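Missing here is one protein chain; the remaining ones are kept as they sit in the complex.
Coming up: chain A.
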Amino acid sequence: MDPLRQSPSRSSSRASSPRTLPSEMLGYVGIEAVLDQLKIKAMKMGFEFNIMVVGQSGLGKSTMVNTLFKSKMWKSTMPGLGVPTPQTLQLQSVTHVIEESGVKLKLTVTDTPGFGDQINNDKCWDPILGYINEQYEHYLQEEILITRQRHIPDTRVHCCVYFVPPTGHWLRPLDIEFLRRLCRTVNVVPVIARADSLTIEEREAFRHRIQENLKTHGIEVYPQQCFDEDINDKILNSKIRERIPFAVVGADQEHIVNGRCVLGRKTKWGIIEVENMAHCEFPLLRDLLIRSHLQDLKDITHNVHYENYRIFRLNESHVLPRGPGWVNLARAPASVPAPAGPQANPGPSKVGGWAKDNSDEEC
């Protein structure tokens, strides 16, 4: 920090409100030290991240989680070992604290065994939506207390990874229904699971078809286009959007390839390296989820999805029973009219951008 460095004597690049006066700084003051203060505070408090994996059994969800966070979060369940398939959808949640370079992350992974496994899968998304809304409800209750805690524990689901089975054709009706409902409540990242059964060309074709399907049904997956704040974000995010859904392969066993120790799946015809971009797109998923967009996922959950839920809750009648009838609230806010005013500016208002989708016929 050179005390004699002259700072640019320009007003801030962001639009200031009419009554602020741009001032010329004649010397170094030390305002940027606030960034360090922020970092210290954040590292002391630690971070929280909640992720949910949804998909049919056998698609490699648990393995994927283990690969993502390079630790044995879950015991990979293998069918046929005497473990009966659950008759109803049950959610299981695991919380671990992982630390890297002084940064503590409290990670909660929620699994959904039994999703889509029954013969009649009607309304199998209800428990999931109910769980997500329940987390929002917990947070809301904490927030409206008179004497509230300094730091409200955040159990809201920040990201939902949806595993699409590698059929190679189209999205199945179950996938479409589920994605349609969920994309309004939570950030959804679809991935093509077990992509080692598709060749590269098949992958690309499958990806295009899935993208078309998503567009036809108006499903906005993360990163959502309407939340791009400035041009840099737009460029970055459109690159990501081109590659969604990622074709991933999960593996938690290490093998020796060319003298290096890599994570991979060993088959008779070769070893599929998980972290090799030529083999699968796992690094893209990892980078998106962890290295570059983790904070953004949390912010969108807090600023958009949670606010939508809150508006919905505060607008409806206050005579709400808790109990079995509660699940019906899982319906996405049907007619959330877009607020007049800041919608025209690109960026600043992220709330209320869901005016277009109409509610479904769910009771």
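Keep this in mind: a residue touches a chain if its C-beta (ideal position, glycine included) is under 8 Å from a C-beta of that chain, and two chains touch if they have at least 3 such contacts; residues count from 1.
In this text, contacts and distances are computed from a predicted model.
Student: Suppose you had to identify the omitted chain by its UniProt name; would it be "PAT complex subunit Asterix", "Hydroxymethylglutaryl-CoA lyase, mitochondrial", "Septin" or "Proteasome beta subunit C1"?
Tutor: "Septin"
Student: Identify the residue among A:90, A:167 or A:216 that touches the chain left out of the display.
Tutor: A:90
Student: What is the set of chain A residues that contact the non-displayed chain in the whole complex?
Tutor: On the side of chain A, residues 7-8, 10-14, 16-17, 19-35, 37-44, 47, 49, 68-75, 87-103, 105-106, 108, 110, 127, 130-131, 134-135, 138, 141, 144-148, 150, 153, 155, 229-230, 286-287, 290-296, 299, 302-303, 307, 310-311, 313-315, 318, 320, 322, 324, 339, 342, 348-352 touch the unshown chain.
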